[in-house]
Structure formats: C-alpha cells, structure tokens
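All protein chains but one are shown in place.
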Amino acid sequence: MLLVQLGLIGLGKMGFNMRERLRRGGIDVVGFDRNPEVSDVASIDELISRLEAPRAVWVMVPAGIVTDSVVTELGEKLEAGDIIVDGGNSRFTEDQKHAGYLAPKGIAFVDCGVSGGVWGLENGYGLMAGGTSEDIERLMPIFDALRPEGERADSFVHVGDVGAGHYAKMVHNGIEYGMMQSLAEGFELMESKDIIKDVPGTFKAWQKGTVVRSWLLDLLVRALEEDPHFDGIKGYVEDSGEGRWTVEEALAQAVPLPAITASIFARFESRQEDSPAMKAVAALRNQFGGHAVKKA
Amino acid sequence: MLLVQLGLIGLGKMGFNMRERLRRGGIDVVGFDRNPEVSDVASIDELISRLEAPRAVWVMVPAGIVTDSVVTELGEKLEAGDIIVDGGNSRFTEDQKHAGYLAPKGIAFVDCGVSGGVWGLENGYGLMAGGTSEDIERLMPIFDALRPEGERADSFVHVGDVGAGHYAKMVHNGIEYGMMQSLAEGFELMESKDIIKDVPGTFKAWQKGTVVRSWLLDLLVRALEEDPHFDGIKGYVEDSGEGRWTVEEALAQAVPLPAITASIFARFESRQEDSPAMKAVAALRNQFGGHAVKKA
Amino acid sequence: MLLVQLGLIGLGKMGFNMRERLRRGGIDVVGFDRNPEVSDVASIDELISRLEAPRAVWVMVPAGIVTDSVVTELGEKLEAGDIIVDGGNSRFTEDQKHAGYLAPKGIAFVDCGVSGGVWGLENGYGLMAGGTSEDIERLMPIFDALRPEGERADSFVHVGDVGAGHYAKMVHNGIEYGMMQSLAEGFELMESKDIIKDVPGTFKAWQKGTVVRSWLLDLLVRALEEDPHFDGIKGYVEDSGEGRWTVEEALAQAVPLPAITASIFARFESRQEDSPAMKAVAALRNQFGGHAVKKA
Partner (left out) sequence: MLLVQLGLIGLGKMGFNMRERLRRGGIDVVGFDRNPEVSDVASIDELISRLEAPRAVWVMVPAGIVTDSVVTELGEKLEAGDIIVDGGNSRFTEDQKHAGYLAPKGIAFVDCGVSGGVWGLENGYGLMAGGTSEDIERLMPIFDALRPEGERADSFVHVGDVGAGHYAKMVHNGIEYGMMQSLAEGFELMESKDIIKDVPGTFKAWQKGTVVRSWLLDLLVRALEEDPHFDGIKGYVEDSGEGRWTVEEALAQAVPLPAITASIFARFESRQEDSPAMKAVAALRNQFGGHAVKKA
C-alpha cells in the first residue's frame, strides 16, 4: 500500500521546509518539533495517534544521540507494520543498529540521505534510500513529493539495503567537501595575484560554458556578490561528521582519498588559534639552524 | 572599430569547433591548419592576405614551442594596428613575453582562456580575457559569438592586463582537477563498499537537487552509462601543464593548495608502473621489522 | 615487590628476541608459543604453574582477536595480585576494555608499546608504558632488562594510565610512517633526475653531520647497499593498523595530520593493481575534452 500520510519529527532548517514541500506535493503531513511554535502536535504520542496504520514516521533530527532516542521511543510506541525513515545525517552503522532493534517488533526501517540544503523547498531534494525494495516502494509517494520534478532517476536512488542510503549521502558530502575546497583554493590563489583585477567577475564568468560550472560555483558567485573579498567573515569552518566518516571509511576500505581528506584537515586548521605542530617545527628550526622564532 | 572578421590558426579539437561556432555567429573566419583537409588557406601568408586591416588573428595551437613560433611568425608578418589573440593554454608568463615582443611593432596582444571542451560548439565557451580594455572592446563581437547566449557576464570576463586571462584559465583548470579528483575519490569509495548496490544510479540521482550537482557530475553519469565499472579503461591520466603551473604559482605565492596538488600527484602516480618511493618504504620495513617484501 | 620472573606468551619475531634479551638481563623467563619448537612449556596452564605468585605475564601476540583471546584466557586462569602486560600493537581502546575486564578479578593490567624491531635484541627496545604507577614500578626490572643501557628516561616512559602506552606507540608509528615516506619521496626524486650520478652514495653521505641523520636513514643506506636501485623488490607496502588508528585519532581529535595521512594513502595506492578513481578521471577527461583513454 502506498503511503500518502507522514509523521515528520524534527522541524528545523531542513524538516520545516520538507513539511512545506511535502504538503505542496499532496502529502498529509503531521509534524512534531520540541519547539511548539512550529509543531503541529504537542507530543510524539499525539503524532502517532493522528496517523492511520500502517504509519510512516520520518525522523529529521540531529544525528547521534538525538536520533537514537527518537528511534528508540518510536520503537516503543509504533506497531508492527509501521515504518520509520531516518532522513537525518546518521552514520550508516547506526542504521544497521536501528533496523536490528526494530525488526523483532515488526517495524520496518529505511534510511534516506537528503541533499539540497535550504534551497530544497523550491528546488526539491536529492534522495538516496537504503532498505528493502518493498519498504521503499511503499514510501515512493513521499520521495516523489520531496524530489525535484522530472525523471525520478535524476534525483532519487535506491542504493541498497539498510545503511546504503546514508553511506551514499556520506560520500556525497565527502565529494562536496572536496569540491568546495577546490573552489576555495582557486579563490585564494586568484586573490593573491596582483595581475588579477576581477576575482568575483571571473567566478561569475565561469557559470556558463566552462568545465567547472556547478551549483557550488553559482553559490560562490552569489556570496561574492554580497562580499567581494569576504572581508566580513572569518575563515572558520565547522564540520558535521560526514566528512570525518568518509575518511574513516577510506581507512577501513584502504581507499586513498587525498583531496577529500585535505579538505577536512583544512577545516581543522581553520579552527585553530595557533598550531601546536607548527610551534614544534619553529622550535626545531631554531634548534638546528638558529632561526629566530616568533614569541607567543 | 569592432572586428567581425577573424583569422584562426589551429583547427584541432578546439579550433575546428570554434570556427564553426564563430561562423554560426556571423563572424567571417579564415582558418589555417597544417592539415590541408581542414584548412581554408594554404599558408599563414595567404591567411593574412585574406584579412582586411586592421586584422585580428586568433592562435589556437599547442602551448609552448608551437604557440611561440606562430606568434613569432605573425609578429614578422602582421602590421601595426593588427591584433593577436592567444586562445590556447599558454602559461601566463608567455603572454607577457609575447606582448613585449609585439608592442614595438605596434601589434596588440590579448590572451584568452577558453573552457568548454568538445561541447563548446553547441554550448558555447567560457572566456577569460587579458589585455587592454581597448583591445578587448574591439574583439567583443568575436567573444560574443564564442560564448553561450545569455548575459555576457555569465560566460565572459576581462580579468586584467595581458596574462590575466590565461592565469584565470590556469586556476580554472586547477579547480577542475580538484573537482574531478573529488568525484573520482567518491566513486572509488562507493565501488569498494559491498552494501552499495548501484553506484551509477547513485551518481545519476545526484544530478538534481543535491549540493554536488555540476557539469562534471553529468559527464561522469554519461561515462558510467557507457561503462558502469570502467572495466574497459585504465586508470592512467595525463596532465596538460595547467595543473602543474597552478601548483608552481601556489609555491610562488605561498598559497596552500592541498586538494588541487593531491589531484596532480594522483595523476603522476597513475602513470607509474611501480613506485620507487614505495620500493624504498618496503625495503625499510624489511630492514627494521623483517617484514617480507614482494619480489619484482 | 619487584618482579624478576616473567611469563611471556608469543615468541614470534619480536617475542623470541625479547625472551633472549630478558634472560641476558637476568630475568627468569618462561616462554609459551603455539609453535612447540620455540616454546618452553606445552600450554598456558603449564606456564602459569611455573610462575610464583604474584605472577607477571607479558602478552606479545598479534593485536586484535588473538590478543583478546589470550587476555581472556589469562583472566580466567590467573589470580588476584597477578599482572598482565600487553606488549603487542593493540589499539589503546582495547587496553581500557581489557583492564576493565580484569579489574574485578584483582588482576592488574599494563600496556606497553615496544619499538625496535628485529634489532631490539642487540640494541634494546624503546618502551612506552600505560598503567598505575604502582604496577609499573613492580615491572621495572623487566623494563630495565628490555631497554637499551644508559639513562632510563632515554628509552622508557610512563606515559599515563592504561591505554596511554599504546597510544604513544601508535603515534610513534604514525611518525615513523611519515619519516619513511619523506625519505622515500626524496629517494624517488633523486632517482628521477639525470644529473644525480650516485643516489646510494648520497644517502650514505647523509649519515653524519646532516640534519636528516637518523636510524631510518642508516637502514635505507643498508638496503641500498644490497640493491642500489631496488630492482629486486616491488613497491608494495602493507600497513599494520597503527597508521590507520593514528588518522582515526586525528579525526576524533580534529588534529590535521597531512604528512602522516599522505604516507598511509601512499601505501594503499601501492597495493592497487589499478586505481578506480583514476579510471573515473580518465573517463571524465575523455567526456569533456575528447582526450584518449588507455584501454584496460
């Protein structure tokens, strides 16, 4: 039976927009968030009571401990035949754990990587799902409402069994890190060179016709239009987990990922006030060559 | 005076298509190539005689010694008031040398990075020009015919004085290396993982809605449709010079480019039958730990 | 009470030499190995019965499942007041698990990173221990027999609580990877350059007076004396786990480790027949530029 009703838990930056897009796509969504201003219901219990069995509940909360507790609670409160979708950025190993917890209760589990950021409401979301073919088939009206219009295969994929959707999303984000780093390195080199008179204009001119044309390029052009030399912001960059997991998988699979790894280390460096490693190198140069050090 | 007639030297993979696009755009092109089957004229002399002064001659031949000899020859044969455009992949330092050689003769020089590959005929080319505003203004009908339709600023930029166009193209290609490497690393990780059942389908599903959507992704999808695991090709990748120059500039400008540099080193490695460095590491491990080595 | 008797389980490349060095240092060692040709006793039970309480048993077997099963067995067979030392290359997280398993039984646990390879018999071993001060004090006669002569602080350190010894050894090995990679990269560059007429002689001449003088350099000189261009060996390099754990820790601690990570990725590459990532790059270049690919 195709599911056209959805419980959605987590109405933050992503979930809030997804509810809106789902509703525009004709899905009957009941949303819950701890913030009562955006929530449709007062509790998870009420959300469950508002859905007709077999229910589908999409979890869109921070990965890790929060997702874990929501899935655990749903496992206690849903019934056999219901289905849970984890659409957050969980590690794929969590999915396998969650599916194993739910299976004895007869509750199905699907993991779904969701890409598109704050633009997804208008553009639609790229989706990567993991689970059984049967479970994914039931959810297809949901997926179709979330993804961009046009050919399904251009924005939705059933990647494999449970965990495969989040694995694909993890790799997607690793690639994203590498692409951003590549654009950023090019930006820095251009900015450093005196003969370059129009850095924002150059990025803008790459938007059509060139090999590097891409959505990230378009976004960089937008950002440069607002602040042509990024004078207003610091070069301080967080990382959300998926980049690190990508490198952990590289290690586990013995796959060399030098560019993606470089992009993660660059973020680590961006957050350091000073580099302990470079202190050690400065101290060493002083020791053997008498090179002066800068005092802290 | 705007130039609507062009001599074009070099009708290879790029020049041949550019002639066609220019003609579709209403430019009167006289093309010369050493290959008589594609050439419009028998010689550079004939090409020059077919153009009305002030002439514009676009050089689209391999960077380095070939470009150098064509520019030298044109310097000897053109007249004051004429203009030469180097549209090849020359190093920006060559441009400054060429402009210096031509200036006393009254011949103008513009460098123009051209991106778009074999698709440029249909899509138009991204263009990055270096030179004086006056020279670039004269060439604008040529540039407009080559670039994609739509806003000029989305596909054409006057980057700065002579050399700046090729500098921007060099950085563009450095970014291109890094983006390709990022996609390729993600591909390899996906291929290595048993739970991933549909690698080509996953890349295909990233084409709409995701953060990594890009022309390079579209091309990777095309390639995977032809050969889903690249069984038919070797992981052997040439590099054309611009990637190396990008890193040389990184060194000259003291700009860290770890991801782009990683992409170039990966190409070097791809061309090695065996790695002398790794032989040394294997020998070392044998020396201190008695770890077995593989015999060559 | 200082311990001058030791049970030693695992008499492989490392353990065999350690038993000999311990005996030369006056320690009464009872060794057990599954290989009866090198074993002093027929079983772990016999080993235990040969030791006077409070006993010390040093485990020197492969990290992971083997160490785990030996520690488990010892936990079942030893008595309160006894002490187990894990001198293998275990991950530091294993130590914490093992100590937790043994604590309720009153059996103490110390982890000890051991460096020195096959040369340790003659030179002595560098030792990094983790555990309580009391436990480490009891073991000091053992440590003193294993380490090189001279100042204790030059070859032995109490790094911290349980796990800290193996953590330090893990980092030591990460540094070792980076140093080997650095030497190996220099070797490859020298080998590639026609003006360099004596690569082995150059490395040999670095042994005294230079900044890079080191034991690894000495070993490289030895290896080059045997095979001046490493013609006889393949550039194929295994990795044992500690390098990977070092990078995993870099990710967990948000510490950038670009050189050490590069050395691990280089090993992964060394073991690949062909690179899937480079196939993808070759395919991409063919797609946009019409560049020829090499057929597999």
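So that you can tell them apart, the chains are marked A, B and C in the order they are listed, and the count of residues begins at 1 in each.
By our rule, a residue touches a chain if its C-beta (ideal position, glycine included) is under 8 Å from a C-beta of that chain, and two chains touch if they have at least 3 such contacts.
Small disclaimer: the values here were computed from a predicted structure and weren't measured.
In the full assembly, the chain not pictured is in contact with A, B, C, by the touch criterion defined above. Of the listed residues C:D28, C:D68 or C:E185, the one in contact with the hidden chain in the full complex is C:E185. Within the complete assembly, B:R244 is the residue of B:R19, B:R244 or B:K279 that touches the hidden chain.
For chain B, the residues touching the absent chain in the complete assembly are 211, 244, 247-248, 250-251, 254-258, 261-262, 264-266, 268-269, 271, 277, 288. Residues touching the missing chain, restricted to chain A, are 13, 117-119, 180-181, 183-185, 187-188, 191-192, 215-216, 219-220, 222-224, 227, 230-238, 258, 266-267, 269-270, 274-291, 293-296 (touch as defined at the top).
Within chain C, the residues in touch with the undisplayed chain are 92, 115-117, 120, 123-128, 130, 147-148, 150, 153-161, 163-164, 167-168, 171-179, 181-183, 185-186, 188-190, 192-193, 195-198, 201-202, 204-217, 246, 249-250, 253-260, 262-263, 265-266.
As a working rule, only the chains that are shown with their structure count from here on.
Path length between chain B and chain C in the chain contact graph, taken as the least number of steps between touching chains: 1.
Ranked by how close its C-alpha mean sits to the mean of all protein C-alpha atoms, the top chain is A.
Taking each chain's centre as the mean of its C-alpha atoms, chain A lies 38 Å from chain C. Between chain A and chain B the centroid-to-centroid distance comes to 33 Å (mean Cα coordinates, whole Å). Contact of a single residue of chain B with at least two other chains is seen at positions 117, 181, 183, 185, 188, 192, 215-216, 258, 266.
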